[in-house]
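Just one protein chain is left out here, and the rest sit where they should.
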Amino acid sequence: MNGNGNLRVGLYICHCGTNIAGTIDVKAVAAWGETLPGVVVSREYKYMCSDPGQQLIVDDVREQHLNRIVVASCSPLLHEQTFRGATAKAGLNPFFFHMVNVREHDSWVHEDKQAATEKAKDLIRAAVRRVAFHKPLEKKRVPIHPDVLIVGGGIAGIHAALTLANAGKHVYLVEREPTIGGHMAKFDKTFPTLDCAACILTPKMTAVKKHPNITLWTLSDVTQIEGYVGNFTVTVKRHPRYIIEDLCVGCLECIEACVYKQAKYPDEFNLGLGKRKPIYIPFPQAVPQLPVIDRETCIEFKSGRCKKTCVEVCGDRKAIDFKQQESTETINVGSVILATGFQVFDARRLPYYGYGKFPNVYTSLEAERLINAAGPTQGEVILRDGRKPKTVGILHCIGSRDENTNRWCSRVCCMYSLKLAHLIKEHTGAEIFNFYIDIRTPGKGFEEFYQRLLNEGVHFIRGKGAEINTWPLDPSEEGKLIIRVEDTLIGKIRRIPVDMVVLSVGLEPHADAGDVRRLFNISCSSEGWFLERHPKLAPVNTFTDGIFLAGCCQGPKDIPDSVAQAGAAAAESLALIDSKFVELEPNTAYILEEACSGCKTCIPLCPYSAISFVEAKKKAEINEALCKGCGTCVAACPSGSIRQNLFEDEEIFEEIKGVLAHA
Amino acid sequence: MTDKPKVAFYWCASCGGCEEAVVDLAEGVLNVVAAVDIAFWPVALDFKRRDVEAMADGALLASFVNGAIRTTEQEEMAHLLRHKSQVLVAFGSCAQLGGIPGLANLSSRDEIFQTVYKEAPSTVNPEGALPKSLHRDNGDCVSLPGFYETVRALNQVVDVDYYIPGCPPTPKIIQQAVEALLSGKAPEKGSVLAPDRALCDECPRKDTRPEKLTLTAFKRPQEILIDAEKCLLAQGVVCLGPATRGGCEALCTRGNMPCTGCFGPTSRVRDFGAKALSATASIIDSNDEKQIDQILDTLPDPVGLFYRYSLPASLLRRKKLPEQPATKGCAPKAG
Amino acid sequence: MSPSFQPSVKYQKQLKRDLAAEILATPGGEKIYSCLQCGTCGGSCPLSGYMDFTPRQLIGMVREGFKQEVIESFSIWLCASCYECTVRCPAGIHVTDVMYALKRVAIREGIYPRRFPVPVLAKEFMRMLKSTGRTNEFWLAFKMLVKTTPLKLLTMWPLGLQMLRRGRLCLTFNRIPKPAGESLRQMLESVGERQ
Amino acid sequence: MPEAKPETPAVGPKRFEPRIVAFFCNWCTYLAADLAGTSRMKYAPNMRVIRTMCSGRVDPQFVLDAFAHGADGVLIGGCHPGDCHYQEGNYKALRRVHLLKRLLREMGIEEERFRLEWISAAEADRLKTAVNDMVEKVRALGPLRLETTAEFFPEEVKVA
Partner (left out) sequence: MAYTYFPGCCMHGFARHCQDSLYAVFNALGLELRELKDWNCCGATSYIAVDEYQAFTLAARNLALAEQAGLEVVAPCNACFMVLKKAQDYLARYSNLRERIEAALARGGLQYSGTVQVRHPLEIVIEKIGIKALREKVKRPLKGWNVAPYYGCLLTRPYTLRNGMTLEAFDQLIPALGANLVDFELKDRCCGGSLTGTIEEVGDRLVYILLHEAKRHNADVLVTVCPLCQLNVETHQKQFIRRDREDVNIPVPYFTQLIGLALGIPEKDLGLDRLLVPLDRVLEEHPAELRAAA
């Protein structure tokens, strides 16, 4: 063995209950393991990750003088650290350990027990041969920058920002829109308690603005991020608002004074249901309380010949600046919380529901605005044709649970549909029909809310609304939106004429979620939601250390869950910051200086510019701090003079031989 | 009989260039002759195989064997010399790595016979006779060495103590090696008696390679007018210097030709061609599959390029033989 | 109407599971176990109002083994193959293909009302196609009516006359040329009846 | 959902089980294999995964070494283009694989035996399909037996 004296390997096969032992004959593998050269101890145990399991390793090292440890259990992603810890506790260098994944890669994916057992043996043989070549290594300790970047100023981002700021950490909150608040700011009431969304959200929004530890950048995008956990360098592009933030006092007189006396343009915040001027504030409680000028509609931008009454009224404050330019900021942070949220399903994708064609078909988010007292109709439900609805149909699962659009359940639609049913009924006294596949109310107080609605006389028809049409088969249907549905409980086809249709549209990842994912170097699920490191045990972590998730960017969830997750992400971030240092995997590449011929093949290959050519020595040199350990240069070095810790050539060659040696 | 240590020179499948290299030592050869007694050197001296067979085991201090192993006779001689020598040295690329004759591993024996004895334009062989190891004619019996399917490097046949690389080894390398062996300061067994650093280290063009070199096309030497000063790779010519062990004093690149890899890999590399390939492919300046393929079209015959001297010593050793009834009979090793 | 006192309980032993396997093996029917019973098919179907069981119910019953009810259902003959259900099904079930498959089972097992036009038409269609390679709608309609409701021929003649007058009735068979027709017949034979 | 299971023939010659060595990058394909596990997907048990940090770490020597030691197929799995955890390691892998494929062709090793697949952490399904597909294709090709052609030298020289 590789200069480490006598090889003495301890081999442990975990049953993981029946997760592994149910498919792999662990007893046979353990017995076979004893026959492997170098293996001194070969055991199987029910749960290796348990304390007694780890203690087995510690005891064996002490009693049997083991110098290498191999554990065959689950994915290294889960317990590599655990067993390295046990190895270290036993007095060995933690990197004298190697893990074999016989659960995710074997017992869980194969049914043929014999084949699975053979596979486990091959993988274990490879590990035993590999571990012989392991070298003692040390993790590199790097200080952590205490500042945190939060991307997205919806309720999740706001909550995470306040939590961290209250803990004394400096937070950069970057929001793309002119105001923070996100989707929640558009909601009227929140289910199931029916407390006013604005009443609970706006104090938090104001707190963000006032907090000395929070730097809030609206109308801003993150354009670049470099570095690694604890030490990220982030570039933020700030788009012009054409209002100088420091000079504006938020009196909003400029809006009043705009040459447009009437609001003329569709108002984004109200989803086009209301109108705004070219200079506007998204909604009265917007944070920051600053107007914004829309280049597309402002006369000054279009013709350069506006009277600029807004500038006149602003007077000496001189807060309006038509020449404001895009700017960039570069910041250093130690961790990042992504809270970029979701977008609602575009109901136009399903033409048979008539959205965009029949004016009185609304999406649920539009309905929120319609019933909101601060909305375009001051809370009165007035349809696009000016009427008030007497009957309303609410169609669940539009753009959810559907192979043709999005396959997932959007999780919040049942409850918000019930809420909308209640509120519309309250506002209009209309007769309300809900069309559903399943009613899902698995939350605190949710089922009680459903009961309440049932007792309010809201109709619940089990059947997905199949189409909205306007061709009457009876005079009573004339001028109505007709919902055709199979009432699956009663077993009848029904046509239900209504005045207003609300499509309960699902939640989906932002159209540009893929770009954000690439930017931050994290993964997405196949649906496009950001992927958590582990669905149960690391729900706010990503596979990239130091980047955390909060809110709907990870998957549909309601406000309490978003807030809880934001808190969790903030706590993970705090834990990271307060550990002061981060330990980096020692899988960096290094150059055998004596052997390097200075051919420079490696230099253009490193994406982090970690390799440089030292003229004095005429050799290449790797800056360990910059090396991320991908190993690309190692594979390329034509004279074999670059090596990689943890992934040495010999280690991999031994693995190859090991997995094939049974033949 | 003198007391001088006895040495032998022998050639297997080779071109004779290695023998020439010994002669090329010029006056240097006198030092060798003065220091040792050449007991066997078929190319120059009239000793017979039976003379060697008559020696006691280990009677030779060293045998220098050049050439690859292609025939039964070569294998027999390799074994014989191994027994009679204290030190067996693989001399030159062919013995070390299989060499140019090793490229025959891209063909099967049948294909070779077919081409050489039947199809070559200069061949007249109306009966289609092929070499046989035993031929009887009128009661006379002639035997010829058998011709193996696969060419091997010397160490794939017998245990080898040292390697002197090169096609052929340069006088300096030979002299240093012989001196090291005679001085008794023998290096670690299995060593290649040349520096363990790639050629770039000693190449006069080294400094002209840009730090970040990537290529959009590869050139063959005959395709361009080669700048005599500039790094060949920087001119688009595939030079294997970065992958090849140094020690030749950059003879080829000084001579305005790219390194073709005759000194073989460094001790840290198991497969010369694979590493050379990896380095070459890595600096292709494209991330687009189609474009990569277009660029690679300028690299015809990758095996000939990257394994010019080392196919038998490579991990794959030879081109996969077509499934034949003969090999079918040979079952794969049992599981 | 006098009440019936027959119990409407379905006993497990009355169920037949083989139907589900057959539907699963049908191209387009492989997803019937994904059905959410949402009723989009029934709600979309222009004919569901006439059906004794909606497509949703049929799929549910196929899954559970209510073979008799399914095969005897009038619904399967009502499907006009407009594919509206298939377009909209959130589970990606090709409901139209499921209906075709059910028709095939019913025709194969001979379970349909006597003189019922839909299966008669299908069979006549096949017969004519096998013999001439193409179809002639006049003779097809004529044969179907003769075999189902011959009296209807009387009410149909004005339309026939009208068509004839406008040169839209073709009384001769429209055949593909002999060698090609023979080769088509061979292909149909070789692909075989259901294995 | 009840699925018709293919019945394994009780008698008959044991079918050839190819040995596939896979090199998976730590961030995408290795995680996809983990996800296949947590999702309890089932795929052919012929693959043995060796983890590297990036597909860019896969030295062509590893591929050849695997073939030389008896692998019937080699699969490299990396992140999708543009998605590499190390920005562009997968492109380096792509370049090498393209050249290596040409070399293998010259060495008589069939195209289907060596594959590069882009499989993201979420694409367990794709992984399953890729593995099953490769196993079937290599099975159809039969054993590579390179270790026999490379190391097997007949005791008796065949005389023409």
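Letters A, B, C and D mark the chains as written, and numbering starts fresh at 1 in each.
Here is the rule we use: a contact is a pair of C-beta atoms (placed from the backbone, for glycine too) under 8 Å apart; a residue touches a chain by one contact, two chains touch by 3 or more.
Because the structure is predicted, anything quoted here is derived from the model rather than measured.
Chemist: Name every displayed chain that the left-out chain is in contact with.
Modeler: Counted over the whole complex, the chain not pictured touches A, C.
Chemist: List the residues of chain A that touch the chain left out of this view.
Modeler: 469-471, 473
Chemist: On chain C, where is the contact patch with the chain that was removed from view?
Modeler: The missing chain touches chain C at positions 26-28, 46-47, 50, 77-78, 80-84, 86-87, 100-101, 103-104, 107, 117-119, 121-123, 125-126, 129, 133-138, 141, 144, 159, 162-163, 166-170, 174, 176-177, 180, 183-184, 186-188, 190-194.
In this section, only the chains that are shown with their structure count from here on.
Chemist: If each step moves to a chain the current one touches, what is the fewest number of steps from chain B to chain D?
Modeler: Contact-graph shortest path, chain B to chain D, evaluates to 1.
Chemist: Please find which chain has its CA centre nearest to the centre of all protein CA atoms in view.
Modeler: D
Chemist: Could you compare the number of C-beta pairs in contact for A-C with that for A-B and name the larger?
Modeler: More contacting C-beta pairs are found at A-B.
Chemist: Measuring centre to centre with CA averages, how many angstrom lie between chain A and chain B?
Modeler: 57
Chemist: CA centre of chain B versus CA centre of chain C: separation in Å?
Modeler: Here chain B and chain C have centroids separated by 76 Å.
Chemist: Can you give the whole-Å distance between the Cα centres of chain A and chain D?
Modeler: Chain centres of chain A and chain D, defined by C-alpha means, are spaced 32 Å apart.
Chemist: Would you pick out the residues of chain A that each touch at least 2 other chains?
Modeler: Where chain A meets two or more other chains at a single residue, that happens at 605, 632, 635-636, 649, 653, 663.
Chemist: Residues of chain C that touch two or more other chains: which are they?
Modeler: none
Chemist: Under the stated contact criterion, what part of chain A meets chain B in this complex?
Modeler: 592, 594-601, 603-605, 613, 618, 632, 635-641, 649, 653, 662-663
Chemist: Would you tell me which residues of chain D are touching chain B in their complex?
Modeler: Residues of chain D touching chain B: 59-61, 63-65, 67-68, 81, 88, 91-92, 94-96, 98-100, 102-103, 106-109, 142-150, 152-154, 157-160.
Chemist: Applying the document's contact rule, which stretches of chain D touch chain A when the two form their complex?
Modeler: 17, 19, 21, 27-28, 31, 33-38, 40-43, 45, 48-54, 56-62, 65-66, 69-71, 82-83, 85-89, 92, 96, 120-123, 125, 147
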